[in-house]
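Before any comments, here is the structure.
Every protein chain except one is present and positioned as in the full complex.
For reference, chains read A and B in written order, and residue numbers begin at 1 within each chain.
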Amino acid sequence: MSVLELVDVTAGYGEGADILHNVSLKLDPGEIVSIVGPNGAGKSTAMKAIFGLLVMHGGKITMGSHDITGMPPEEVVGKGVGFVPQTDNVFPNLSVEENLEMGAFTYDGPLEGRLKNVYELFPPLLEKRNQAAGTLSGGQRQMVAMGRALMLEPQVLMLDEPTAGLSPKYAQEIFELVIQVNASGTPVLMVEQNARQALAISHRGYVLVDGQNRHEGSGPELIADREVAEMFLGG
Amino acid sequence: MGDLLLFINFYLIPGIVLGSIYALGAIGVSMVFGILRFAHFAHGDMMTLGAFIAFSAIGWLGVGPILALPFAMIGTIVVTLGIDRVFYKPLREKSTIIVVIASFGVALMLRSLIMVVWGVNTETYSSGISMPLVFLDSFRIAERHIWMMAITIAAMLGIHWTLSKTRIGKAMRAVSDSPELSRLAGISTEKVVQATWIIGAGLAAIGGVFIAWDSQIHANAGWDLILPIFAAAILGGIGKAYGAMAGGMVIGIAEEVSSYPWLGDGPLLSPGYKTGIAFAIMVIMLIWRPSGLFRGRVY
Partner (left out) sequence: MSDQMIGYSSYLITLLTMVAIYGVMGLGLNLNWGVTGLFNVGIAGFFAIGAYTAAILTTEETGKHIGGFDMPFWVGAIAAMITSAILAWFVGKICIRLRSDYLAIATIGIAEILRLILKNEMWATNGARGISNIPKPFESLGGLAGPLAFLALVVGILIVVYVLLEKGQHSPWGRIMRAIRDNELAARASGKNVERLRLEAFIIGSSIMGLGGALSAHYFKFIGLEATEPLLTTFLIWVMMIVGGSGNNRGVLLGALIIWSLWSMSEMVIQAFSLTGEFAVRVPYMRMFIIGLVLNIVLQKYGQGILPERHPGGKDAQPKR
């Protein structure tokens, strides 16, 4: 069974026109899946739909056997979806460790083990644990943001354009972090602008255009696809 | 008596006491602004409420102001949580400015209830004049002032501990930093809001009791406090608890010290204009640095 699945989702903001039209996609255990596509294709909108931030006009969203269609964000988090938004994804005035602790706010058990796991995954955070997150570099902030989302040991980690605004070198570092997180056993669903790099590390990918599914396939397949390449991979 | 001692005994110490009172109000205002995102204009009336609850506790139980403090705090906290539930929570999803207007309504209601329950006379906790303690022959300080400063320091340490060590305190700072991310992290906003009111109301009650204990209390006192405590919150930086403490202290001391005869024999500023100091400081901050000394938020 898929960890997360969208079936024929049609949705939009409030009274406005729908942005997603019959979008279907799924994430299987152990996978990294990327959603790519040109600007305004509805990539980030799809993530917001999962988080119940859109008005659904059709279709359904499931996690395993649970229907999470239209659930408010807090409950979606409770069902095991860790989400790292594109911007403002750390608490700048809280220390690194406090950021991580806030990720586990709903978890009442001891935090030591989970903190240890995150520090093992992202060693640079250990030495900066008492530093305010707002003072860190872009890459380290992404570590804090992902670490925060991982504190609940989620079933799925969702990343909204984790490399937006970063130089290619930093972007590559982030993608390596994604691989590490995935290797530790968490399936990852991410939306990316850097399509080529993202697909290169993904098991599968979806290409969305104008709010509709256009292509899907394995990462290498999509990179090799002539139409996909012409459309937005820059030739 | 030397000029310096005169200054300390009659200007600086009263200034620190007044500053403590302002700080106790300003911390709540600043935290409510940071976490609930609205200027709470009924905060001064919560302080008045605390002062009058303590007044009743003193009258009925014969306790002193210090033992009356827990009654004032619990009473004010209960009333405040009730106010939030009935008047502010239903407006949570609306624009925060609507809640600001609602808080003016709440201020009127609180003041009116205080007038109906406790009357419109000016009240004091004790009628006798207590002799100040004298140290080193000339340094004099009233016993109640020592108590007030000690309790204020204890309250500040308590706040510091709560915000930096407890899970709910950290969550309060998190919500103040970013409500959206808090929601995505699964932080229960309602719990954080309640904690904010409990702390804000508790401190307001202490501040209110201090006002009455130091001089006197009147049902309208809350209105007069609004300006200095907001000025203190802005001076310190909105959302910054430590900023609000410092801001309250600065404004309280500035108000008292402004009437010291710095130049010539008369007071530098007529005591009738003391309250104007808070306003002047606020205006200067708004022009020069709206984020406050501690770099809080500007909305």
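The rule is short, and it goes like this: a residue touches a chain if its C-beta (ideal position, glycine included) is under 8 Å from a C-beta of that chain, and two chains touch if they have at least 3 such contacts.
These figures come from a predicted structure and were not determined experimentally.
For the omitted chain, the shown partners it touches in the full complex are B. Considering the whole complex, the residue from B:L5, B:I74, B:M109 or B:V257 that touches the absent chain is B:M109.
Of B:I97, B:I153 or B:L268, it is B:I97 that touches the chain left out of the display. Taking the complete complex into account, residues 33, 38-39, 41, 87, 90-91, 94-95, 97-98, 100-102, 104-109, 111-113, 115-116, 119-120, 223-224, 226-227, 230-231, 234, 270, 272-273, 275-276, 278-279, 282-283, 286-287, 290, 298-299 of chain B touch the chain not shown.
The criterion applied here is as follows: only the chains that are shown with their structure count from here on.
With each centre defined as the average position of its C-alpha atoms, the distance from chain A to chain B rounds to 44 Å.
On chain A, the positions that touch chain B within their shared complex are 51, 73-74, 77-78, 83, 85, 88-94, 98, 101-103, 105-106, 148-149, 152. Chain B contributes residues 167, 170-171, 173-174, 176-178, 180-188 to its touches with chain A in the complex.
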